[in-house]
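With one protein chain withheld, the remaining protein chains of the complex are depicted in position.
Labels for the chains are A, B and C, by order of writing; each one numbers its residues from 1.
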Amino acid sequence: MTAVLAAVCIAILVIMALALTRAMKAPTVYDRILGVNMFGTKTVLFIAVVGYLMGRPEFLDIAIVYALINFIGMVAVLRYFEYTAPID
Amino acid sequence: MAVLIDLVLLSMLAITALRVIFLKDLFAVVMLFGIYSLLSALIFVNLDAVDVAFTEAAVGAGISTVLMLSTLALTGRTEKENKRSSVLPLLVVIATGAALIYGTLDMPPFGAADNPIHQHVAPRYIEESPKEVGLPNLVTSVLASYRGFDTFGETVVVFSAMVGVLSLLGAARRRENSDDAAVIVAGFKGHKVLRVVAKLIIPLIILFALYVQFHGDFGPGGGFQAGVIAAAAFILYALVFSLSHAMQVVSPKFLQLLASLGVLLYASVGIYSMLKGGHFLDYNKLAADPLVGQHFGILIIELGVGIAVFAVMLSIFYAFAHQVERSTIK
Amino acid sequence: MSYVLDYYNYWVVVFLMMAGFYTVISANNLVKKIVGLNIFQTSVFMLYITMGKVSDGTAPILAEGVTQYSNPLPHVLILTAIVVGVATTAVGLSLIVRIKRAYGTVEENEFENKDDAI
Partner (left out) sequence: MLVLDIVSSILLMTGIFFGFSGAVGLFRFPDFFTRVHAASITDSIAVILIIAGLLLQTSFDLNTAKLMFILMFLMITSPTASHALAKSARHGGLLTLGESKQQQKQQKEQMQQQEAGQ
């Protein structure tokens, strides 16, 4: 079972790397926000899986905080982007 | 396995930091900085620093990003071209970097159990703290009980940061005529779905903040993290509905009162333990049995820290958001 | 190979420190300087936490059947440092807002000689 969890961990790391490159190399700002959002949700899953892999499942509190902060950061970016919204 | 995760995360972090240097669009810089602090919080989780990851995620990726975004809304989004040549800074950076890397060569290897850092002070606290303080979370017991006076100083530092920001930006006053036409930028009026969902999850976030506040003794959490998460809930409310709505719910005057109440609560625990014959912030005297006294003491000061940090973070956000709204209206 | 594994953490910390340092020096915009400062700061936190890690230890929360814990003391130090770091960032950002209101710009090369004009 731990082998499966380890494989899942590595796979999520690869997905996070892809989302990160999307966030870094984005044509428009909205693509960048999309990359950041996808990276955030994948981080939540990563912590949950690592918590179970290491046998310390009280990491789940941190996963909840990640989900929270990811959503609030997303709303803040959209809100303040509409203030200064020249489309580049 | 943990080493592999550590290596991959560190290299992702390095690439993000590199990318931040060469970006001109400040919006992208702040978003990548959000990812940077989220990634560093992940590395803290991997290095077994659970409380630190909690704080870094909530504070670093949450509050700092929101404050920087509101500053960008005031100061403009793109950085102008830098005419000065970048050779000199590069040389300075390379020189100091080489000296530092040379310095790390004779540091003890990473993760070895017999490193000098683990021999001197740590064993005493790992063995003694269950007997003297009785909390499973060693970090909270050291933070709140052994080093209570420093945490008191830290709470006062956070309070003085609020005083600094309010004196610089002017305290946000709740405009009585807040429903007049001047309030043009009234939140996401168009986003109906966002407003309904925000109404649904803000109580959940506050409930989670209370859980974190009182769960600090047994797992990751504590006063600082709880205060920041509660402030993040109200920041979400202010972002989705307009600032004046949020100010009607929690007025700035009430926040300043709450901040000073939190710091006062912390200090009164210290004074009370002095009245009972102990030193300042000596919780053993708070109850008949010292262990119960420790529990009371830590619970109350964590509550004081939580209230103070919540009020400080929210009033700092109010000051910034008030500036943003004032600048867009005129 | 194991030599690199022992010191990889410290080298990445030094690299991040230098990245933040370079951003602070060469950035023209004040907000970007603050971001560089935060990058520098987070790398210092990582240095302390990597020193406190024990390879087969777990998080310093007492649980039965666990003998080896990572060192909790750097965690307490860094917890305080993060909160104070945010407090200073907030004050720094409010100073930038005031600079923008006073000089109309936050680009360093533009308002350097504005004072002698007043």
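A few comments on the model shown:
Throughout what follows, contacts are C-beta pairs under 8 Å (C-beta built on N, C-alpha and C of every residue); 3 or more make two chains touch, one makes a residue touch a chain.
Here the structure is a predicted model, which means the values were calculated and not measured.
Counted over the whole complex, the shown chains touched by the missing one are A, B.
Within the set B:157, B:171, B:197 or B:258, the residue that contacts the chain not displayed is B:197.
Seen from subunit B, the chain kept out of the figure touches residues 188, 190-191, 193-194, 197, 200-201, 204, 208.
Residues of subunit A that touch the chain left out of the display are 1, 4-5, 7-8, 11-12, 14-15, 18-19, 22, 28, 30-31, 33-35, 37-38, 41-42, 44-45, 48-49, 52, 57-58, 60-61, 63-64, 67-68, 70-71, 74-75, 78, 81-82, 85, 87.
As a working rule, only the chains that are shown with their structure count from here on.
If each chain is reduced to the centroid of its CA atoms, subunit A and subunit B end up 19 Å from each other. Inter-chain centre distance (subunit B to subunit C, centres taken as mean C-alpha positions): 13 Å.
Residues of subunit A found to touch two or more other chains are 54, 58.
For subunit B, the set of residues that touch two or more other chains comprises 2, 50, 72, 76, 219-220.
Within the complex formed with subunit C, the subunit A residues making contact are 54, 56, 58.
Across the interface of their complex, subunit A is touched by residues 1-2, 4-5, 8-9, 12, 15-16, 19, 25, 27-28, 31-32, 34-35, 38, 41-42, 45-46, 50, 53-54, 57-58, 61-62, 65-66, 69-70, 72-73, 76-77, 185, 187-188, 194, 198, 201, 205, 208, 212, 215, 219-221, 225, 229, 232, 235-236, 239-240, 324, 328 of subunit B. Within the complex formed with subunit B, the residues of subunit C that make contact are 5-12, 14-23, 25-32, 34-36, 38-39, 42, 45-46, 49-63, 68-76, 78-80, 82-84, 86-91, 93-98, 100, 106-107, 109-110.
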